[in-house]
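Read the structure below first, then the notes.
Here the complex is missing one protein chain, while the rest keep their positions.
Chain IDs A, B, C, D and E follow the sequence of writing; residue 1 opens each chain.
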């Protein structure tokens, strides 16, 4: 059993690494290709950590992080 | 088979016609009866194509068409 | 059968009484204990029947009664 | 040409008009009229429209001649995909026969209910006890009707699984629970005990709940004096958040300790209430009160409507059920008011007996009625919040009563 | 070490790359490309994205090699928990094969639809009749294709339950209903008659509905004169609330009287509409139009996507279905316009024949197209509300047509 568990470790970490490393390659390639042929339009929001400097509460920082997603639900909950 | 397909054509168009023609008759009769005994109150919105004249965008025209229905969902989506 | 129906009457009313009487005891005890060790904070809304005196419509009285519950759904329905 | 005429003839033999004119077809027409009356009451008279509109429409769909295969076929999971059932049949089988829909609606009720008025004045819970008297007297009434009213019996000889006393007691319990004035409780109990009556019991329960403003006031006036009705009650104390959070756990604990058969109803109600009062799962509480309860109401209404079949509804029993249901409401109201008088006599603080009538449940209609009748005598009398105590206690009381009925009737010897 | 290599080898033999390179694996790759095209059309071209995005993604998931066990296994209730199916398979089985999803979406459509324009000008319903001609001519076309186009046939010899004529007629009816220009109706009809075609029929129906602004205008211009297109119609009368409430009941009554097999579709549509117009169940109507229809759209889209399997889709029949579906839309449009011209000739009040094209359904796109083509000739011409009459009549018309197809094809002798 212990052998199989180590086998799982190698196969598993190998698969996860292979998967995400390939994903890194594809994402990087995509970024290069798209920036050449379809550059980001000005309305694509930049993700600025500096924006956060004016924030004072923990909750506001979180709000940026999961911004759009919680937006919808917050609006729903707060009713307006 | 081809005979059966033509049979379907006649039965089908006959049924659709019978159904909707009867519906026309009933709706017309209902309109006459209701306008006599229960006339439309002033708050029943008239459906004025003239209303549309002031509209400039395609989207606004559509908005009238499916007015109330989408109302609810738009309000829901826009949160307010 | 009629005997069993009367049996149901006694068992049933007995159970309901036992249940709710115990609940009364527990609620009363809880109120005493909590008011000593964790008194109600000022933001716990008092339930004032006097509040209702200024109300003129039946609907508004109802609105108080089932306040929070319907709040959510009303906001949802009215869109704001 | 001949084939075409044949096809036309076959289509004709499948039309509702043709089928309604054959054999028992006229019964379907009568049921369609009954359902149209339900829709009229729901839309024009606003009789509990959230339930009676789907029930009435489901009844319409179920009684259209020749549509059973497309509408009301119930799934038969042992036969695989060939028998997966149709529209209403699926709703009925998975939603109602399983008990899920009434429980999920009760969860939504819990999330919508503020037990604060009960916590502020615990002893008003006893008014919610008295009002359950209507349930059990009606059970006796139903047995008497079965025994002594010719033509009305609650026994189906073709049902070989249950003996006559078993069937009669189960039917009587299902009828009695109408007096609980609580839709989900009535539907849940009837599906556990005697499904044949589901349509009539649900219709009676919701109709009489809608009729509370008509049924209760005369009884309330009859049993109280002017001065009793004018009694003002002292303002309710504030209730802390912690009490409201502990309340659902306490109720569930008592239920588990005393009456396990009531835990599905009480458990669902209290889960919804804990989600509401805990304050940490606002999203879930909102969904229970809105999207979820609305979806389930549609499923429940259409599924219950399916049980309004001519064979089950157009029988003298239905008249018996309607009469007994009315009796149940009346007795419950009277018991609540009389208990209110008694408590007023015994209690240090004044208690307006009118709030006893709110113990029947029918939240929040019955509390509103108590408030209104009180204001007729004394315009400065605001009983609404005081009546909410017995009102929500009545919800718990009828769920407990349902638990007893289910426990006792399920284990009756044959 | 040896075990590790073994494990690696086994993982490799389970990879999509390995499986796609074996036997018929390439077909899956082709289907993945087809689904990516669907997603492109949904996202970039906004072709009915609410349906085509889930359908396309469901198709992707269903065609990934080696995932059948995790993705598309269909429940087999006779075998208990061991065969409860997987993700998409459960959606397909309980949501679509049961007929529930298309009916619940139709309920939502009913709750979103204002039949006022039809009630204000009832005779425009006849334009909704004419447009159904596309359905039935396409049925004939499909039979002709089966008989005379080599390589394209709608008969599966391995299906021993249905004879060749039965299969061909059912398939032809499923293809014809694409001309109804109504997604839920097309999906419901196909699941009742010939499920093998579900993927292709659904994709064709929604794609052509999205293409209405491209398919219809040339036909409309070809069949009308400039002066006809410029005809202005007189303002619609106001419609009372009572008429709108009675309308769904009248439609359901006619349906029950004449064509029980159409009651599931018509019943669901009219339940939604009654909930909308009654005004007393706003909560339920809102939920039908939002949370419920959205949830069901997700389930329906993914479930329909599952039927985009290579075995079912990569066949010459699919090209036949796409061609016949286009024919159906074209004939329906032409019939509607020609009927509009005839009615304009016979009627006292002027009728712009363009609104006949809206009789195909495809609500509200087709009405919008009629309005736009009309404004090209006469900028003061506002046909939108007038076109909504035939538009919504077309929804009812195709549901009735679906009822006839289901009734006749279900009882064909073998």
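Quick note on the criterion: a contact is a pair of C-beta atoms (placed from the backbone, for glycine too) under 8 Å apart; a residue touches a chain by one contact, two chains touch by 3 or more.
Just so we're clear, the structure is a prediction, and the values are computed from it rather than from any experiment.
Would you mind spotting which of E:60, E:204, E:255 or E:358 touches the chain that isn't drawn?
Touches the omitted chain: E:60.
Against the chain that's been left off, what residues of chain C make contact? List them.
Missing-chain contacts on chain C: residues 3-4, 7, 10-11, 14-15.
Considering the entire assembly, which residues of chain A contact the chain that has been omitted?
Per the touch rule, chain A residues meeting the hidden chain are 1-2, 4-9, 11-13, 15-24, 26-28, 30-31, 34-35, 38-41, 44-50, 52-53, 58, 61-62, 64-70, 72-73, 76.
Tell me, which residues in chain D touch the chain that this view leaves out?
Those residues of chain D that touch the unshown chain are 76-78, 93, 97-100, 103, 107, 245, 249, 252, 256-261, 263-264, 267-268, 271, 274-275, 278-281, 283-284, 286-288, 291-292, 404, 407-408, 411.
In the analysis below, only the chains that are shown with their structure count from here on.
If you tally the C-beta contacts, which comes out ahead, B-D or B-E?
Pair with the higher count of C-beta contacts: B-E.
What whole-number Å value describes the gap between the mean CA coordinates of chain C and chain D?
Using C-alpha averages as centres, the distance is 19 Å.
Suppose each chain is reduced to the average of its Cα coordinates; what separation in Å results between chain A and chain E?
37
Residues touching two or more other chains, restricted to chain E: which are they?
255, 258-259, 283, 286, 404, 408
Residues of chain A that touch two or more other chains: which are they?
Residues 76, 80 of chain A touch two or more partner chains.
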